[in-house]
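Not every chain is included here, but those present sit where they belong.
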């Protein structure tokens, strides 16, 4: 079976700083893969490459076997199928919370504004934000902003969802809520690529965990294997230092 | 009283006119046929506003004022009755723009110069004058009798007149002159003591000092000089407009045959000629 | 305080009477006012039909300058050249050139109307200015906003329309008002090629009566229109900002 998302020898640098280095990885449809690794190891950049927000310097990114990173490809139909939640949320400050969520529903998916509102309201309620629907992003707490960002991406029901540190501003209770949602999504066949520094979260949610080191895949495997018996020396070292505190 | 005398003249002339034309309808003569902007009408432009003594009260239709009277005189010579004379207003720029004009001819003290002839057509001169200077009675300019005494004065002039040329070529003051759009600005500059004197054509100078600028006087008029000849006013036409010949004919008749030009000048400008003559040394 | 000083001291200046008569002559005001109001109507009309055109054109140019596809380089260069030339050449010259030049090519009435071509000249110049204002606004929206919008599948046009432009325009309301206010006054330049609008009428009255009071009256008429408009816009703008923003640091 063709992998859902496939990275083939991807290279990406910013000036002299090589961030992704010959990175190769296949993710099957319906799989949940978490990326862990030190800050600056390239997790965010990797996700942005899958979404075509970064242009790769070399290699290829494939979606359903189709080379989406080819120069001149229209990224728009692809981005409709691949959603992302940004580490920095990137909500639209001039729109209410509700409109942040419904904008793409109506303009991209073509939902009626009534349908879009309903879908948004359901998700807002689920994440405990029902009464913040008409508020503006600058008037939300950090955790509230993060939840709106998650809802905005979820509402689009993409085939592949890229989640970048989506629990960073959430209290443990809400992390649990997100876990529940992800479990549900798994049933629906969505493919998830998750960048996270919360090991417990990665362990609990993932089918496979991928340890990034200096922009390449140092080790990838089932969570139990990675966390209990890591093979790669760098993984061992990282996890050792993580645990020593 | 001026208005009356002008119309008297007209009546008298009509009665004695021997040149045969179709004055019955008053829509022009053979010469003008097909050459005017609107058939059977003569469209004449003047300034906006038009100044005295050239047009009295900014109302050329009244025939009062030197240029108003000349215009009606020319119209009549060409066989247009008064009601077929149409007045329009233009600025200087509209008079010289390259596009279709909205007038047959334009008179607002345009000086005839060689340079301008490349772009517009002038009629024969209908008036010649010389330059004069106006200053506040208590200014540094007062009492000057020759040009050599004036070199340290600060001069002003109106833009688009030959007066500016006159200042730089004949008076040759030590400081660059200032230039204004109209005599309102020149007057304000005199009052603000930014300039000591302004140079204008003599009739305008006399009118301005007598009526418009309180406390000012015409300090003197300059004799016709070799460097800058007399200021000859002509009517402006669109380049190569054939109507100019009819107008020229009318003007020469008024000048040499009927002497109407002289009488109009006496009526409207006689009060505006006397001023001491300044020596060009 | 400075104001108070000016108000108290100026009338004591030795020649205040003369200045007062030149600029603030009440009879002159009464006399000029009806003519000026009449002429002002033409300003309003020219303003009313050029403004929408300017905004549309300016937006198109700003968008062209903001296009990012490498293939569109010529478009960007052309848009930059357009703004440079439109801004660089004095409005007066555009008015002469287009207002006299184009009809001068042999157009017949009514297509040679100075009103028409004067307005075109104004539209050309001002679209250059307004385009730059839009561009500044567009460029000031953080890149992450585009990233977010595009990642949701919005096309680049939709991103511009729903995400970037609304934020951009909000940021440049004061400079946009600047341009509207100066357009309102540059409408007066159309009078250079014939039509008599308020400043020309004031100029005529000024020349006729050798008195600057008509200009003061014209200025008062302008103020009577612009001040309420700018105050209202400002109020709405500030309200919108307050409504959508977080806590403002008080001191």
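Going in written order, the chains are labelled A, B and C, and every chain counts its residues from 1.
One rule holds for everything that comes next: a contact is a pair of C-beta atoms (placed from the backbone, for glycine too) under 8 Å apart; a residue touches a chain by one contact, two chains touch by 3 or more.
Only a predicted model underlies this, so the values are computations on that prediction, with no experimental measurement involved.
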item	value
Subunit counts for every protein chain kind in the full complex	A x2, B x1, C x2
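We take it that only the chains that are shown with their structure count from here on.
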item	value
Chain-level touch network, classified as line, ring, star, complete or other	line
Chain whose Cα mean lies nearest the overall Cα mean	C
Mean-CA-position distance for chain C and chain A (Å)	47
Averaged-CA centre spacing for the pair chain B and chain A, given as whole angstrom	84
Residues within chain A bordering two or more other chains	none
Sites on chain B at which at least two other chains make contact	none
Residue ranges of chain C touching chain B (in the complex, touch as defined)	15, 18, 22, 96, 100-101, 103-109, 112, 192-194, 196, 203-212
Residues of chain C defined as touching chain A within the complex	144-145, 147-155, 158, 162-163, 166-167, 170, 243-246
Chain A residues touching chain C - in the complex, by the definition given at the top	48, 51, 53, 75-76, 79-80, 82-84, 86, 88, 90-94, 103-104, 107-108, 136, 138-139, 152-153, 156
